[in-house]
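== chain A ==
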Amino acid sequence: MRKAGSFDKAVSALRIERCYQCGKCSAGCPMGSVMDAPPHRIMQWVGRGAIDRAVNAESIWLCVSCQTCTARCPQTVDTAGIMDEVRALAWREGVCSPAMVRTKLFLEAFLDSVRRHGRLNETELIAKYKIRGFLSDYKMALLLKDSMLAPRLIKRGKFRLFGGKSGDRDVIKRIFDKCEKVAAAEANDKTPKEAHHG
Partner candidate 1 sequence: MEDLTARTAEIPGVKCAVHYKYMCSDPGQSLVREKIVEEKLDGLVVAACSPHMHMKTFRAAAKAAGLNPYLVEIANIREHCSWVHEPKTEMTTVKAMDIIRMSVNKVIQDHSLEPIKVSLVKRALVIGGGVAGIQAALDIADAGHEVILVEREPSVGGKMAGLSETFPTLDCSQCILTPRMVEVGQHPGIRLYTYSEVEAVSGFLGNFSVTIRKKARYVDVDKCNGCLDCWAKCPSKQNQSEFDYGLGQRKAIYVPFPQAVPARPVIDPKTCIKFQRNKCGVCLKICKANAINYEDEDKIVTEEVGAIVVATGFKLYNIGKKQDTPGIIGYGEYGYGEYKDVIDGLQFERLASASGPTSGEIRRPSDGAEPKNVVFIACVGSRDPAKGIPYCSKICCMYTAKHTMLYKHKVHDGQAHVFYMDIRAGGKSYDEFVRRAIEKDGARYYRGRVSKISEENGKLMVSGSDTIGGEPVEIEADMVVLASAMRPSDGAKELAQKLKIGYDEHGFLSESHPKLRPVETTTAGIFVCGACQGPKDIPESVAQASAAAAKVQVLFSKSELTREPEVARIDEINCAACSACLRACPYSAIERAEIRDRGGNLVKYTSRVNPSLCMGCGTCVSVCPSKCADLEGFSEQQIYGMVNSLI
Partner candidate 2 sequence: MSGDFEPKIVAYLCNWCTYLAADLAGTNRLEYPANVRIVRLPCTGRIDFNLIIKAFEMGADAVLVSGCHPGDCHYTAGNYHARRRWILFRELLDVMGIDLNRIHFAWISAAESKKFQQLMSDMTSRIREMGPYTGYREIAGIEP
């Protein structure tokens, strides 16, 4: 048995124990058909403590946070919120299904940009994401994709090469630091890896 840690507390607040495996979340999930384990299965794993299986699933990186599952769950489980929690746990533990590394990199690049500027710099995001993505799986196609779009975006005046910056960048950094500290504390709060299974 896993020791009750902050993850358990968080998913419990999102009412994981009410899930009765009806599958309505999976039936309405726009990504359901491309997921390796549809949301109801992730809920089942989380519910019975098989967290390892959940954090290793591709699905958690495929979820687009559309909230359809949460809105329709008959048991008022915050399914999308639990997907977030699992993903956040995977993030803290550095776990990611190999096929999903690209998504993870994207999120990383996104947050990097926000941390540095307080706002998103799209040029930086795309550049970083593409280069890291390329380095991670050497897919030339990825590097080239959308590069055709960029000039057109610029032509239409829809692209600001040097995105905005927030005035209070120091505060932003402190907010990031504090939240990451809490997350790190929570990561320590959870039990060692080998206890992860159900």
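We take it that a residue touches a chain if its C-beta (ideal position, glycine included) is under 8 Å from a C-beta of that chain, and two chains touch if they have at least 3 such contacts; residues count from 1.
How were these picked? Simply put, all candidates are chains of the complex that A comes from, given by their letters.
Just so it is clear, the model here is predicted, and its values are computed rather than measured.
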Checklist entry - Okay, in this complex, which of 1 or 2 is up against chain A? => result 1
Checklist entry - Okay, in this complex, where on chain A does candidate 1 touch? => result 20-29, 32-33, 37-38, 40-41, 68, 72-76
